[in-house]
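Removed from the display is one protein chain of the complex; every other protein chain stays in position.
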């Protein structure tokens, strides 16, 4: 059994992580922290049967564990990690603090100086399907943001294959309300979001744009820009991505052919991935396929006689877009089967 | 008082129309028909207090009224209209049967021959803000589809001003479930759509694409194509449009400038329209602005340093996208103030 | 035109009140206050088209109006009313401060001393259908709570007719989330209440129990107790009441007969009421009947061969249970037709 600890267990992602780790056959959960709820059982915070108690961060003993998961706000995460890091400890950070390789890029998007630039060299970007080898070799995993996870899985095969005719991609994303975090906030009150659809931070403004563009640029070998529209939808969890790319397999090709060829490239790219499924021709991604699982499903669609191909993708924002991918990274770090403790398909009704 | 009749009053749009017309100060509702519920009071079909009875289509007397509204399936609508049409009768048809000027285009998209091609010459496309003069002069109004209504209002000023650098526009639309109509259908059962987001008919496949492209092409003076992704969202009513265009006010302009200039063009275009509101800079459209009103709100947004401008728009699919616009057309046909009986802003909580 | 002012216009009930009063043909809205949003247009607070500005309470001039509506927290309301009250001013208070005739009862349930006991003598309990004459004669109306409104309308005819065999009634109520008010609160975040049903303050604990029991006792001429279970349901507005009474029209009667006789008594009691509708035999109340209207619908149901009769009732908590009833009270106070500005049936889809 591998002993682990969780810093920040009472947000939606932290709670999801507790549930996955308690069901993980090779993990012993040594501690979970919460400043707000310290001393209480988890069952007092969430309507669950988990009687394990939360401790204050200062009362947790990181030296007793082999790995920690940090589900803390950015800045707070790197402060904590800088304090407890030691050789041999593996860190999976679910904040944004280790998602950028360059401190300057981090500062540009998060508007704060990186507090542990010396640790960035030991870190890898934790999008498992794309960077498995780097993750294996690192000490600190920067677990990807929810929007970047789906976007990058949906774009990587096309970008790597050099299919982009225009280095600008359009990502239209609709997220469930848990994406906004667990906090008292007027804008996510039931009445405000029910029977509503609310776009926000349109264009190249949302912080996840920096993360997406950084990785896409790296994959393409030249600058790629993301036109991004995040939108709140009245449901608890899940993100649906509708992505528009101008792609060319060969010049002069009919787009339907292009879409089908792109779909083949995707099928080949993800053939042996347990968590990514390319849907058959004509079938779009929907949340129902991925809810409460670590899966990502992807559809590729033609827009006949236009220059665009449409890609649909869906993930559960709290699992593949958060706690599930964190555990997948943990499995990679410790040489376990990558699927241990994780569901590859949805229990959707 | 103007006497009117409704054919097909028990769908969601038909019911909405009954409610609007009963509150319209210049209208007397002579009859409303339903084959399924003939003989019943409307209160037996919907939980409302309306005790007026539904009659079978054959028992309605179209010669007793000055105008009829037809909320019938396509084909059924033109058959009925061909039968009852007489000089002096005004017809507002909410089906697709009079939305195309050419029988061939109709047949291409609806896969059935037009049964009353001789009446097409007396008809106009009822998008009030764009074709007011033609509507005034016609006998039969082809009331626009819900998706085309929002799409065309959101695109017309840019297209008319010749701003499109690429004659392909991307329309990503999310609709409430009432858009699927009032019928027994497994795919719109609560459990199937709750906690889900479901794209369908992606690309240039949905019948509304024909309607949108036809009008855009007419406005642009050259062929415009629409890449269209309709999506079901778990809410009762409303459509949110997120539209991506490649637009240039002047070559070499910064896109933020472009977006601001486009917004000014929109503000100017809709300045005197009671039902269309261009939102201030930075504010996206959301369903909350339009729910249960005949309004359309539009936001224009920059995607800095890219070739795209993002336009957001929202309508209530049953009102501006259906019954409300039908009454607006009625008001135009009879020379009434266009806002009579209609709400220009939402009662949204 | 009657000039009025609203204190506290940015809660859900206050906002609803603004919308009703702006559509009221005999009202001129002189001012509406908000401490939090002073200086802003209402359209900046809610996604509506209302450009009228909010002022700080201290900047409003109560001497310029004939009536004020107070949508303030309890205690704050009576402080304000005590300050601005003058002979000739009519006050409709939507807080709990004027719902009790005795300061002691008020203190017992609200745990604070009444600050204006001398004004209680000028006040009436504003349940229009039951206390119309008292309301006409008073200066200050204590507008009923949302739960008491439906409960009392659903029980009054039986209680007045002396049908209760047991002086304990069971009220099982399910409310939409707007009932919890417009505030940042973790417990009413979308994710917390979506796909959930949450009972709270079960028994004789909720403050509305005091209000209900006080009025029922007054109507019965002897003490009546209420076993009350309020419950949160995942919807924006509306309250459904399921009420169980042990009633006897005559000893030894079959209960089905009893239920039918009780239904006749209800029909007779509410025959001339524009806002209360007793449903036909076998038809239960549902929210759909009343949504966005000032209506209350009531069903009476047999539980064959038992001592219980079941009464179902539904109201829109923000209208008949708040702003609508406040305007109905206003209409009574000023001798207007009671339905002016109010919808008697739901625009429900």
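Note that the chains take the letters A, B and C in the order they are written out, and that residue 1 is the start of every chain.
Just so it is clear, contacts are C-beta pairs under 8 Å (C-beta built on N, C-alpha and C of every residue); 3 or more make two chains touch, one makes a residue touch a chain.
Here the structure is a predicted model, which is why all the values come from computation and not from measurement.
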| Where the complex has a chain not shown, which of C:10, C:70, C:242 or C:345 is the residue touching it? | C:242
| Per the definition of touch given earlier, which of C:130, C:215 or C:310 contacts the omitted chain? | C:310
| query | Of the residues listed, C:23, C:162 or C:234, which one is in contact with the missing chain? | reply | C:234
| Touch with the omitted chain, as defined above, among C:19, C:263, C:277 or C:301 | C:301
| request: Quick one: say which of B:195, B:211, B:261 or B:338 touches the chain that got left out. | output: B:195
| task | Please pick, from C:105, C:172, C:185 or C:260, the residue that touches the omitted chain in the full complex. | result | C:172
| task | State which residues belonging to subunit A touch the missing partner chain. | result | 12, 15-16, 19, 46-50, 178, 195, 236-237, 277, 286, 288-289, 292, 295, 318, 344-349
| For subunit B, residues in touch with the removed chain | 12, 176-178, 182-186, 188-191, 193-195, 234-237
| message | Please output the residues of subunit C touching the missing chain, sorted low to high. | response | 166, 168, 170, 172, 174, 176, 191, 194-200, 202-204, 225, 227-229, 231, 233-238, 240, 242, 244, 284-288, 291, 299, 301-308, 310, 312, 314, 349
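Quick note on the criterion: only the chains that are shown with their structure count from here on.
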| note | Rounded to the nearest Å, the gap separating the Cα centres of subunit A and subunit C is 47
| remark: Rounded to the nearest Å, the gap between Cα centres of subunit A and subunit B is 38
| Set of subunit A residues in contact with two or more other chains | 176, 191, 194-195, 234-237
